[in-house]
Structure formats: C-alpha cells, structure tokens
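Only one protein chain is missing; all other protein chains are in place.
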Amino acid sequence: MSDAATARSWRATAARVLFSDYFVLWLCVVYVAVVAPFTPGFLTLENAGNLLATLLPLFVVALGQTLVLITGGIDLSVTSIIGLCSITGALAMNDDTGWLARSPMAMPVGAGVMLAAGALVGGFNGTAITRFRMPPFIVTLASMMGVSGAAVWLTQSKTINRLPDAFNALGGKTTIALVIALVVGISVHVMLSRSMFGRWLYAVGHNARTARVSGVPVNGVILGAYICSGVLAAVAAILYTGQAETGSPVLGQRILLDVIGATVIGGTSLFGGRGKVLWTLFGVLFLKLVDNSLNLLSLSLFTLTIVKGVVILLAALLDSLRTRLGPADR
Amino acid sequence: MTSAPAVEFQGIDKNFSGVPVLRAVTFSVAAGRTLGLVGENGAGKSTLMNILGGNLRSDHGRMVLAGQPYAPGHPTDASRRGVAFIHQDLNLFSNLTIAENIFLTSFPRLGGAPWIAQRRLHTRTTQLLHDVGLDLAPDTPVERLSTGECQLVEIARALSVDARLIILDEPTTSLSARETDALFALLRRLQAQGIALIYISHILEHVRQLCHDVVVLRDGAVVAQGTIATFSTAALISAMVGRSLTQLYPTRHGAATGEMALEVKAVSQPGIVRAIDFTVRRGEVVGMFGLMGAGRSELARILFGLEPHASGEISIAGQPLAHADARRRIEHGLAFVSDDRRHDGLCLHASIADNLALVSLRSHARGKFKLIDRTGWQRAISRIREAVRLTAKANDDQPVQTLSGGNQQKVALGKWLLMSPAVLILDEPTRGVDVGAKFDLYQLMLDLADRGSGLLVISSEIEELIGICDRILVMSQGEIRGNFRRTEFNRETLLTAALPRETQT
Partner (left out) sequence: MRPRPSSPGILVLRQAPLILFAAIVLLFGALAPKFLTADNAINVLIQAVPTAIVAVGMTFVLLTAGVDLSVGAIMFLGGAIAGKLLVGGQPLPLALGAILAVGVAFGALNAVFVTRLRIAPFIVTLALLFIGRGVALTITQTRAMNLPDSFLQLGATRIAGVPLPLMVLGAVVLTAQVVLMHTPFGRQIYAVGNHPANARRAGIRTQRILAAVYIICGFCAALGGILSLAQLGAVSPKFGEAYEFKAIAAAVLGGTSLFGGRGAVFPGTVLGAVLIQSIETGLVILNADPYAYPVVTAAVILIAVLVDSVRNTALSRLTQRRIRVDA
C-alpha cells in the first residue's frame, strides 16, 4: 500500500472509532477494567447504587446542556439555576414558613414553581442571546453569577430544611428518580430524533444562516433550547434537593465541570450541530465512573477538580479531532 | 519597449477539481503601461490574478517578473517582489488609522527600538497620501472613509512597498464620477513613473480611457489581445461573448399563464437598488442577467426578506407582503436558492436527507408535539431524490459536503420542490457545476415551471439564460436596464445593456 493509502485507511479507522455511538461506552468498560483491581469497593452493588443515584440528576442537567450545545451555544448558568430552583422550591414548600406548608398540593405545586423558575432564567439567557445578539458564554457566565448571587442573597446563605416527604421521595428514592430520569431521557430523545423542533435544533447548529433561509424560526429555536436547559436544570434541582432533603442556594455549585465535561466527552460538539441523548448518557457514565473511583481512592476534592478539568480539555481536544477527521470540505 | 516586461505569463494552466479554468494563458505587461483585462464573469480573470498575487498556484506554466522567474507561495512573497493586488473587497482594517493600515507590517521604527517612529510614520504617510491625492490626516480611522478613499489608501499601501506592478480589480464600481476621475489621474501619474498596471473592469469605457493594451479572456483562454486602439467597443464585446462551450438545453413544453406569481413595484434601498419594477407570471421563466456587483444577489435577498428595503412593494401570488421576514414569505410560496451554497443553501455537515427535508418539515409534523411522520418523510425524500436525479451511490445519511458541487446544488434546489413554490428565485444556480449536472438542473427548473411555478433565474452566464428563459431582465448598477423577449435575445445586446455606464448620477 502506498503511503497515501495507508494514511487514508488509518484516518478511516480512526474516524470510525471516534464517530461510533459506543466509543465512550467502550471507554467506560476499559476504564472499569483498568481501575477496578486497584479500587476496593468499586465493583460492589452498594457502590453501583451510589453511582446511579448521583448519575441521574447529572444526566438530566447534561441533557439540557446537550440541547444548547447542539445549537452551537453554551449554558454556564445551569449550576446556578439548580441552586435557585432548590431554594425557591424549598421556600415555597418547607413546613415552617412556606406558603405551601403542609398543603396536600405542596409537592406538585412546589415542583411546578421550581420548573417555572428554571424556565424563567433560561428564557432570560435565550432572549439576551437572540434578541440582543450577546455572546452565549458571557451571557450565561453573567447569569451564573447573578442567579447564584440572588439565591444566596434570598436565603442569606442558609439552607432550608423540613421539606414535604412526598417531595423528598422524588429524588431520595432512587427508583422514582430513575423513572423521572428515564422519562426525561426518552422525551428528549424523541424530541431530538422525531420532532420538528429537534430537527430545527440540529439545522440551527449546523448552519444558522441556511436554517433561516429555509424558513426555520432561528431565534425561537435558540430561545427554546435555553428554556429547555433551564427547565431540565430545574428537574435536576428537584432530584438533588430531594436527595439532600434540603434546599440549598449552593446546591450543584460544584458540577459545572461535570456537566460540560460529560456532555462534550460523550461526543456532543462545541461547534454545534452534533449531539445525542445516548452519547450524553455514556459521557455522564464515564465522568461518574472517574469521579466515583477517585472518591473511593479517597483522593481530595481538589484532585478531583483537577482531573475533571483535564477531562474537559481532553474532551475538547477529542471534539476538535472529530471535527477535523470528519469528511473533508470540498 | 526596450527593458524586460514587468510581468510575463507563459502557458498558465489551472484546474479546479478537474474543470479547466485557465488554458495556456500567455501574455505580458510592459513597465509603464496599463493592460486592461476583460472577460465575462467566470472567464478566469480572478483566478489568473490570484495566481499572480500569490493566493493560488498554477498547475502548469510559469511567470517571469522583471526578467526573473516568479512563483509566489503566499501574498507576502508577491508584495516582497513588488506586486500589489487591490481587491474589489478592500482588505483594510476598519479599526486602524490610514497610516497604520499602510504600514501594518513595515512600521518605521526608532532605531532598533521596538516602537513606532510616529513622526516618520506621519510624514511618510502624508507624502503617500499626497501622492495619491487624498487630502486626509494620516491618523484618520479607516472606518470613516468612503469606498473611494479606501481605494486610494490601498494604492498608497502599494506605493509604500515600492510596487512595480499593481493589479486593480473593478476599482470604480462604488466610486462617484469625480472620484473615478481622480483615480484615473493618479493611475496615469503612476504609469508615467514606470509602474505597470493590470486593470480589470466591466466598464469598457474606463478600460478604453485608461489602458494601452487589452487582453480578452473567455473560458480560461486568451481570445484576443493587442493595443486598445485596434479594438472597437463592439469588437471587445463580441470577443467576450463569442460562443461558449456547447451546452445542451432541455426543451421547454409549458408556457406562462396569466396568473401573477411575483410582482415587484418600485423597490428601492439606498446604496443598493433603485426603483425595481417587474413581474413574474406562473409558469414563466424569467432570467436576470447582470455582471458581478450589479446588485442582483442583493435584490434577491431583499425579495426574500433577508435584507430590508426602504420603499416599494412586493407581492407573492397576489398577496402583498410589506415587510414580512423570510419565514412568512416561504409560507406564501416564495422559495430561494442562494448563490452562496455553503453559507445560505446547505447544512454541509448534515445528511442529504436532513437537508432535503428542512423546508418541508412542517408539513410532516403531526399532533401536538409536532412529531415527524417518518414514513411520509421517507417517501417524500425518496421522491425528491428521484426527481433531482441525485447520484445513485449517495446514501441518505451521508453528509452533503461529501457530494460533488453539482449534486450539492441539486440538494439545495431539491429541498424546495415539495412545497411547489409559487415563485422560485435562483441565484447563479449552475455556478461550479459540471456540464452533465447543469443539464439536470435546467431540466428540474423547467419541470417546475411546467407545473406552474414562476422562476426568476439570476445568472452572469448569458448562454444559459438564453437557453432556458422566456424573458430576460438586465440589471446594472442597482437598476433594471432592460427587458428582452425571446425574439430579442442577442448576446451582444444583452452584454451591452449589462455593462455599467461610465458615470452615475
């Protein structure tokens, strides 16, 4: 074989591996196989349960991020939305001062309030980005700061306890959380692959100008993506708050790297136009496996942060590699 | 002429993905003389000048610059050898001053120090601006300049690097008559200093006024050359149009009906188009001929609602649509195939199926959640694929960018087929498309017309418009300058109407 042909076949193989839907799943399997022998307690049923419980809310937020990334944007404010939703819900529902205290409707109405809060912040981000043409990363960075600041301000940095049991069960009982995450995951999957809105999201991410010329309401689609991201962050807030049985303004503050890292390592592109629910699921799984195993090795939280930072860089590298290995422009 | 020519082209060949764009181009430009390079759009002028300017490399042949072999690999090589290329889209940095733009990569410095010798920068710029006759302070920001003034700054930049050969590409298109006169006076002074000029323009009167020699390119080959005095304008025009390669055109079956598809009344936008008036009936194929920069693409974007217009009315299928956006116009039956396939026509990284389905998604959406009816969708896609005769090899999931230019264009056109548009505007529909695919595209367009769509086909190829249109409008300088019926079609007349007039009011 000539050099050129060898290079081409190498390129083709590399592309096939990198573009495979299951690439990251294999990465997970390899990771488990390599790490398990050194990590006591990694391959136990109890640990698997822990892993699942922390994986579910992360998966839900990462789905929102996936939608935004598909349009070619980014949402850095999701972690703050989680904190804000957590305390708005808790303020409304807690047994002491909440206006829904001890009401039989506390759980559904409280959850609704949280979703509305998420939608509101997402709507704000989307409006600033579409209507005023502000760059997504700076808008969501500013709203990350503003929203988390507002959450801390509202509560004077205190947590809120005594939430209704029915609400705590949503996140606290892994089976219920699993059902919620599954429903969300399947809905997003159907939306992306089967609905008009889903096709529009990809079209906008691939090429917003072509989408506009083809009659796609580009601004509406982008706005929709940010609202979805806000709402899904709120769903994650419901799960996290239930798990903790506490409303906290700083809930989720640490997971920004997890969300972006998991989504991008899964294969959703920072350049827009590419992303799938399954990819994000595998990405979240990979990130959680790393997180969990390093925890079991009792590495410090900071070491974990470092590792996740490196994971993001690698994921971004992989993303630009995928983009370059993709079919060449003509 | 005693000394070596400023530049000599010797048998330059160039292919783009197998299509020859330059064939054995051979001519030379003498120092102190101006050569007019004329030809229709796509004749190969830009390609040739890009090779000279170091943006492209030729496949065969060589260039000799002032007696030395010359093969620039980068624009900086060209400027180091004294070749300056002044593009039609000026390459100035709007946020910098005139002086900074001129000396951006060659600032005068204070001795060996890293900082700029401001006073010397100022005096040298003042001198250069004086040489080009621009009465502005060197520290004026370029964003405050008019196009004509920017043009002069570009020439000043060429003079600053001691250019011996300056290429000017359509320098007068956005200049007023006074600015044009000033520019020509300057160019004549440069000639007198022994600088060679290559002047590319569609305005033949300007070529006549300024140039000593002329070279006519057609289909990538030199078809005529000599001193300008030996050519009448009519002779130049007939050399430019000649007869292009034979292209077969499908036969037309249908004819225009009485129903109005598109009505444009007195549409104006300052600086872009003025008093545009025309109609397209259902089943009619109307051509719009014009040279690059005539405002055709801009008009198309205005008609489609992508750009604003200050006054006038646009109705589609009898419905007046004052200032509706593109989406509303599509709903009323307007369709648009842009000349910029990569940016406005296709999602290159997305699949063939997704591209074909994009416009008609709405009609396949069912129920409250607007879920796509997959079977109907699939059926529609295979129907379009068949209609547009996409290569059999291509698979629906394949990204569009893996297709050839012709097949890409079929996809860009195909996505509008399902909505049976009342009016379809096509801007340069066959640019960069091979002969076989061109025929398929013409066939597709005529089929659409036969089924009752009105077509507005914008093109800078006279041949194809004559081949498929019922009527041809000619546009120049943002105005409609002619309306020809089939019986009046004649290459020379059309090109004469399309050539910009020497002075604008």
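Residue numbering begins at 1 within each chain, and the chains themselves are lettered A and B in the order written.
The rule is short, and it goes like this: a residue touches a chain if its C-beta (ideal position, glycine included) is under 8 Å from a C-beta of that chain, and two chains touch if they have at least 3 such contacts.
Owing to the predicted nature of the structure, the values given are computational and were not obtained by experimental measurement.
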| item | value |
| --- | --- |
| Where the missing chain makes contact, among the chains that are shown | A, B |
| Contacting the left-out chain in the complete assembly, out of A:Ser148, A:Asn168, A:Ser229 or A:Ser248 | A:Ser148 |
| Per the touch definition above, residue among A:Ala128, A:Ala208 or A:Ala262 touching the missing chain | A:Ala128 |
| Among A:Ser20, A:Thr44 or A:Ser320, residue touching the chain not depicted | A:Ser320 |
| Residues belonging to chain B that touch the chain removed from view | 55, 74-76, 79, 89, 91, 93-96, 100, 104-105, 107, 109, 114-116, 118, 135-137, 140, 143-144, 147, 173-176, 270-274, 293-295, 298, 477-479, 504 |
| Residues belonging to chain A that touch the chain removed from view | 74, 76, 128, 132-135, 137-139, 141-143, 145-150, 152-153, 156-157, 257, 260, 270, 300-306, 308-310, 312-313, 316-317, 320 |
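We adopt the following convention: only the chains that are shown with their structure count from here on.
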| item | value |
| --- | --- |
| Distance between chain centroids, defined by C-alpha means - chain A, chain B (Å) | 45 |
| Contact footprint of chain B on chain A as seen in their complex | 190-191, 194-197, 199-200, 202-203, 206-207, 209-217, 273-274, 326-330 |
| Parts of chain B lying in touch with chain A, wherever the complex brings them together | 17, 304, 306, 326-327, 330-331, 336, 338, 343-350, 354, 357-359, 361-362, 364-365, 369-372, 374, 399, 401-405, 408, 415 |
